[in-house]
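Below is one structure. I have some questions about it.
Removed from the display is one protein chain of the complex; every other protein chain stays in position.
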Amino acid sequence: MIGSRFVTAVMVAFTSLGPVWAQAEDTTMRNDVQMVAPALAKYTRDRLLGEVWKRPGLSARDRSIVTLAALIARDQTIEMAFYLDLALDSGVKPREISEIITHLAFYSGWANAISAVAVAKDVFAARGIGPDQLPAASPPLLPLDGAAEAERAARVSKQFGATAPGLVQYTTDILFHDLWLRPDLAPRDRSLVTVSALIASGQVAQIPYHLNRAMDNGLTQPEAAEVITHLAFYAGWPNAMSALPVAKDVFEKRRH
Amino acid sequence: MIGSRFVTAVMVAFTSLGPVWAQAEDTTMRNDVQMVAPALAKYTRDRLLGEVWKRPGLSARDRSIVTLAALIARDQTIEMAFYLDLALDSGVKPREISEIITHLAFYSGWANAISAVAVAKDVFAARGIGPDQLPAASPPLLPLDGAAEAERAARVSKQFGATAPGLVQYTTDILFHDLWLRPDLAPRDRSLVTVSALIASGQVAQIPYHLNRAMDNGLTQPEAAEVITHLAFYAGWPNAMSALPVAKDVFEKRRH
Partner (left out) sequence: MIGSRFVTAVMVAFTSLGPVWAQAEDTTMRNDVQMVAPALAKYTRDRLLGEVWKRPGLSARDRSIVTLAALIARDQTIEMAFYLDLALDSGVKPREISEIITHLAFYSGWANAISAVAVAKDVFAARGIGPDQLPAASPPLLPLDGAAEAERAARVSKQFGATAPGLVQYTTDILFHDLWLRPDLAPRDRSLVTVSALIASGQVAQIPYHLNRAMDNGLTQPEAAEVITHLAFYAGWPNAMSALPVAKDVFEKRRH
């Protein structure tokens, strides 16, 4: 189980012994929310933090990654520092956060990544996270799955090579022969980030390929379902509901 | 006519006697817009404020709700304080604004609601709006339309119960057996908020169910058409145009 030690720590923080997280939530937002929308304060405490985050289908580490991906994909910085801290407390490494931001420059847009940098910089500084904990700019890459990648490249090239040859070439060169092979974020987590960003920004058409890839990379079907459930809260019910028929179709086709 | 007294007041403010609104617009934005985009200043004055808001198809109170829903759904805080003030001046109650924000936590995403809280807090404070004017966190709920809800729950459960059981359960428990029954925002207005948010964020796939629900809850067809027209300005023409074929289809099917 990835980061189970940290999950436990967060669970404890959630409940009785270590109210660190609850305190942070208090100081940043609880008063304001209570003064404008008491019901929202109640739902946040009882349902979102008190229940959704504790559901067994997805670890707190994974939920942190999903939440960060959603916030970056939607360019919402208002609670990003809080969730960056929570991610670090839940076992997400600084180098993984660095890679998540870099990854989403390509999958959500450059400015989204730059906005996240502006927040992460302060969180890293407050924790004394320096360059030694960050990924190298050009590390040795993971091995390429040549057969699968050749199939993908051929398919996309046949489909769009004549329409936008530059984009097709960049997709191969920068994304699948480079970004996806960077070693400081596991392929399964990179897929988790990608799928979360797609669902969170309503990019339904791109979900099938990346959900299949995520499951090839080790994301289980119950975890995928739980990602959608989690994102209902962070990206709104409509984005979650629009992802459901697509996910259902992917799940069914993989069964055969 | 809901809030007709306030509509009249706003109409007056728009035109001759009470230039309160025009002044607010002046001080916050008019100079800046004029210095960068004189045409935009002209369109704002002559078309948007001077014409669209005065169209008889939708009350100023409803237009305020539609505009707020669009701004929250799109996470745009830049003019939110102005439109919160306008909503309060147009007859939207503080408790209704509180519920609109809570409602959109679920329909637009948690961070959208938190961003709105940060703005509303100051607007409420400036007007001396305290806890006594806000909804209870857990008030007695409106009665459930058991038959319609059972039909909805059965349909969604059959469709997606095996795909994402957690999300399906939350949809029933938190949304339709709880949030939608909170008494401080009328079901018709709750629907107006939902439909506006869907159109404003391009969630076309979710419009049919909620537009039908809105019309079941009392939104008339001319009002729905006027909501789309109003949102062309606040969410951009493409979102309005993409909503049109869906709305047309809903309107036609309800005729038979």
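First chain written, first letter: the chains are A and B, and each begins at residue 1.
In this text, contacts are C-beta pairs under 8 Å (C-beta built on N, C-alpha and C of every residue); 3 or more make two chains touch, one makes a residue touch a chain.
Here the structure is a predicted model, which means the values were calculated and not measured.
Enquirer: Which residue, B:Q133, B:N217 or B:S242, contacts the hidden chain when the whole complex is considered?
Expert: B:S242
Enquirer: Could you please point out the subunit B residues that touch the chain left off the display?
Expert: Within subunit B, the residues touching the omitted chain are 29, 32-33, 35-44, 47-48, 55, 57, 70-71, 74-76, 78-79, 200, 202, 204, 225-226, 228-229, 232-242, 244-245, 247-248, 251.
Enquirer: Residues on subunit A that touch the omitted chain in the whole complex?
Expert: For subunit A, the residues touching the absent chain are 75, 98-99, 101-102, 104-115, 117-118, 120-121, 124, 131, 134-138, 159-160, 162-167, 170-171, 174-175, 182, 197-198, 201-203, 205-206.
Simple rule for what comes next: only the chains that are shown with their structure count from here on.
Enquirer: Taking each chain's centre as its mean C-alpha position, how far apart are subunit A and subunit B in Å?
Expert: A distance of 29 Å separates the two centres.
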